[in-house]
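Here's a structure for you.
Missing here is one protein chain; the remaining ones are kept as they sit in the complex.
A and B are the chain letters, set down in written order, and residue numbers restart from 1 in every chain.
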Amino acid sequence: MSATADEGIQVSSPDGHATVPAPTLERTHCLELLHGMLRIRRFEERAAELYSLAKIRGFLHLYVGEEAVAVGVMRALMPDDAVVATYREHGQALARGLPPGSLMAEMFGKANGCSRGRGGSMHFFDVSRRFYGGYAIVGGGLPIAVGLALADRMQGRKRVSACFFGDGAVAEGEFHESLNLAALWQVPVLFLCENNLYAMGTPIEQELAQTDIRRRAESYGIAAEAVDGMDVLAVEAAARRAAEDVRSSVAPRFLEFRTYRFRAHSMADPDLYRTKGEIERWKERDPIALFTARLRAAELLTDDDLDRLEAEVAVELDEAVAIAEAGPWEPVEDLTTDVYTPAGA
Amino acid sequence: MAEFVMPALGADMNAGTLLQWLKQPGDVVSRGEIVAVVHTDKADVEVEVFTTGVIEELLVQPGTEVPVGTVLAMIRENGAPAGPAAPPQAAEEPAPPAAAAPTAADAARPHVIISPSARHLAEELGLDPASITGSGPGGRIQRKDVEVAAAARTPRVREPELRAEPAPKPEPVAEPKIAGPPAAAPTPAPTPPTSRPVVPSAADERSAAMRRAIAASMSRSKREIPHFYLGQTIDMSNAIAWLAQENQRRPVTERLLHGVLLVKAVALALREVPELNAVWDGDELVRRDDINVGVAISLRGGGLVAPCIHTTDQLSLDELMHSFRDLVSRARSWSLRSSEMSDPTITVTSLGERGVESVFGVIFPPQVAIVGFGNMVERPWISEGQVLACPVVSASLSADHRVTDGHRASAFLAAVDRLLQEPDEL
Partner (left out) sequence: MSTVTLTYREAVRAGLRHALATDDRAFIMGEDVGGYGGAFAVSLGLLEEFGPERIRNTPLSESGFVGAGIGAALAGMRPIVEVMTVNFSMLALDQVVNNAATLRYMSGGQMSVPLVVRMATGGGRQLAAQHAHSLEGWYAHVPGIKSLSPATVEDARGMVLAALEDPDPVFIFEHATLYPLEAELDEEPSAVDIAHAIVRRQGSDVTLVTYGGSLGKCLDAAGELAADGIDAEVIDLRTLRPLDLDTILTSLAKTHRIVIVDEGWKTGGLAGEISAQVMERGFDLLDWPVQRVCSAEVPIPYAKHLEDAALPSAEAVVAVVKEMVI
């Protein structure tokens, strides 16, 4: 694989075979991808720190190591597509464009949070960006994504409903019901499985009788592809192909991203079910490090670029924390508002 | 050993329900002391013992209905001094059965089981729940029990429209004028609603029991007693003038109401016409020695009782006033005595404060007469050829024609009139 600074980078699949040629990537584009991943990485690191300072409470599920998936996929979606995510959603929310300040504030529980402080880390919502949560029940978002897509189909809209979930969700009944419905009704859902090999503390081979998850999708008649989730370019390419397919043929598609989380399931997880060795091996495929190396090798990235990106991210993050710190608490008197829609609303 | 029996608390009482023992075995009691509360179909009444001694044994449990005359308790007459009863010597009592052992709480106020709605109704009607028998499970007092208790306090109806016979001497109808001090039965303002939300009383809808009691009494009175009526307008100027002078000399709390003059006059008049101070026992007239004038007292929230003041004719006006005040307060807190309920020989009813000029009441069996006084009003009066404004009150007598006639009845009213002209002799 070789490239020049002007040509960008050619993409190939992880096992080295040539794939359908993807669009040539440019420096600007690459820097945006890198920036996107860095934002998430630094945001998550800061969140971990704030959690230990008890600024963020409840459960905190961090995306460190999986950044390439969210960033790559979001590049493939249009603003009027829908996104359904899980409780491990910070990466998707940031990549979708939800302001980091509103996400931080939400995790602080402040009224200027994206969910008015009502949801916290696991329940980000932003209707203006068609970001529909944020679900704490594993598999809980899949039927909703099917419904969003069903509405588009019935109303003749060519939009994608992108649905993120993990390998653990594949065991849940709702996974099967949702894939079956999506295939039966041919609704435009893009199923995105982030297979990080663990359902909380249970490794995949103890979780699924059939660990080749894309085969599960195929068994429902849904075209599926496995993708190296640590390679942001591969993710983007696959996502673009699949999203375009969903949009044009108004049918579901399935992508399985093989990825890994470098941190524990949540801040409360002692992470005793993995070996340090395994984690270190996966860290050698850190998506940010991998991409940075690639870009340097292709001379698309300099140290100055990196410093600048880091500095930009740091500033943005500091601002986000300041927004969260300064945010107001929702008045307790408003506790019972918006359980139901007010009359006339 | 003396017996304490279920007393007759009215001529038509056949049975009573022992509600509550106020004394326990071992307690020293003296004659006249209240030892129990008994429920009749007219009222809950405190009952006194007529023996001095020590309660030996209680034979009837609270909640039990027994015929009049049933032995309720045994009292060991021990020649103890007839002074005020010694306080119960709790330390000396032999270990009583747990059920009978009085505790401080019991002595203070027994826990009454009453439904919330019934409690509210009792409050409205001015009834003490402790005095009501409950017919619900575990003796729980329910609304209907409160209504029955309230009806029992209303043996006669005082409403003018129940007057069956027309007034024999109709007075000229004039606008009622408020003149002179208020009439005999001062009615304090009804208590304001409690802090609980105001509950609409369903007494009107649920007054069947009350009406039955009233209907029965009224019907019986009218059915059996051939009523006739006399009326007299009495010049009260002397009485009022004398009263004003008297009251000037007295502190406010000692002041007399004109009503006591009326009651005293009635009592003294009965000395002159003694056959009206009697009861009819079904076959014959039984004259009474004591003149015990029953005074109709209206209760908050409706209802009427007519307990008597014993030996009314022998009491001074002051004593009469005190007795009257005491009766009113005890009537309203529901602590009248059995003898007060059973001993009236005549009743006086006054509707003066209601503003009506005259009332012709229905006789309370087994009495043979009832005296009615209306509102004191200013009327034109001819005195020595002059027309004057004069305070007058209309006095009426409803009498039993089996035992008296117009001639004797007129003598009575004339005596009342005459007596009221000499108020310092009352």
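Structure notes:
Please note the rule applied: a contact is a pair of C-beta atoms (placed from the backbone, for glycine too) under 8 Å apart; a residue touches a chain by one contact, two chains touch by 3 or more.
Since the model is a prediction, treat every value here as computed from it, not as a measurement.
Among A:Met78, A:Ile137 or A:Ala311, the one in contact with the hidden chain is A:Ile137.
Here the missing chain is touched by one residue of A:Leu53, A:Val127, A:Ala209 or A:Val332, and it is A:Val127. One of A:Leu50, A:Ala85, A:Met104 or A:Ala145 touches the chain omitted from the figure, and that residue is A:Ala145. Chain B meets the missing chain through residues 115-120, 136, 142-143, 196-197, 199-200, 202, 205. Of the residues in chain A, those that touch the hidden partner chain are 82, 113-119, 123, 125-127, 132-137, 140, 142-152, 154-155, 161, 173-174, 177-178, 180-181, 184-185, 337-341, 345.
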